[in-house]
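A protein chain is absent from this complex, but the other protein chains hold their places.
Right after this comes subunit A.
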Amino acid sequence: MVSHSPAPVVSASGIVKSVMGPAGRLSILKGVDLHVAPAEAVAILGASGSGKSTLLGLLAGLDLPSGGEVRLLDQDLGRLSEDARAGLRAGRVGFVFQSFQLLPALTALENVMLTLELSGHEGDARAGAREALEQVGLGPRLDHYPSQLSGGEQQRVAIARAFAAHPQVLFADEPTGNLDQQTGDQIIQLLFNLKSAYGTALVLVTHDPDLASRCERRYRITDGVLGAA
């Protein structure tokens, strides 16, 4: 097959997700197709409970669909074991979450170092982590624990962690959901700057149309079906 556009980094074809609920089978996703090209930014909008987080989890290989195919970085996730999917993510896929999800037992520096080491990063993980944190303006707070940082600072650490290994794809789940307007704006600015700098593809899940408007393509998920927003 010959294509003029470069191969997508994330590609979902006809994915279906249903779970058994108390009232019988419940369909969350009813045949979703989505293809994300390298360095492209895609926003997925949707009300809470619309299935957008489920879609994100499937695209990132955190879960498997009930039907259809998901390819991440040219690998068929359905053919990989859970550990193999984790290995695929290591260093090549970054995450930014609404609730930051830093490891409370590690300092800012150690949190970032962990990603680098898990990805089998060649060279000095400590230096790489320091550089990533300096990039997000946290040079003076390397040895602080998450509980000693403000929400905005924690999200900066999360961004440094996400970009430290120069990933090909970044998944962001409501990255400003727990932040005030001003801090949220700064975080988004930082996120898009780094995305451009490293040429990372971005899949952004949000309910905020303003935030979504910064992405090149926008979809809205309604009742388990993906449509253009």
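What we mean here is this: a residue touches a chain if its C-beta (ideal position, glycine included) is under 8 Å from a C-beta of that chain, and two chains touch if they have at least 3 such contacts; residues count from 1.
Note that contacts and distances are computed from a predicted model.
Only one chain is not pictured, and the protein name UniProt records for it, out of "Cytochrome (Ubi)quinol oxidase subunit III", "Proteasome lid subunit RPN8/RPN11", "ABC transporter permease" or "Outer membrane lipoprotein-sorting protein", is "ABC transporter permease".
The chain not shown here is touched by just one of A:S11, A:S53 or A:Q135, and that residue is A:S53. Annotation: of A:S13, A:S27 or A:Q101, A:Q101 touches the absent chain (contact as defined above). Checked against the full complex, the one of A:S119, A:Q135 or A:Q155 touching the unshown chain is A:S119. For the chain missing from the display, the contacting residue among A:G91, A:P175 or A:G224 is A:G91, taking the whole complex into account. Counting over the whole complex, subunit A has residues 53-54, 56-57, 60, 62-63, 82-83, 86-91, 93, 95, 97, 101-106, 110, 114-115, 117-119, 145, 161, 173 touching the chain that is not drawn.
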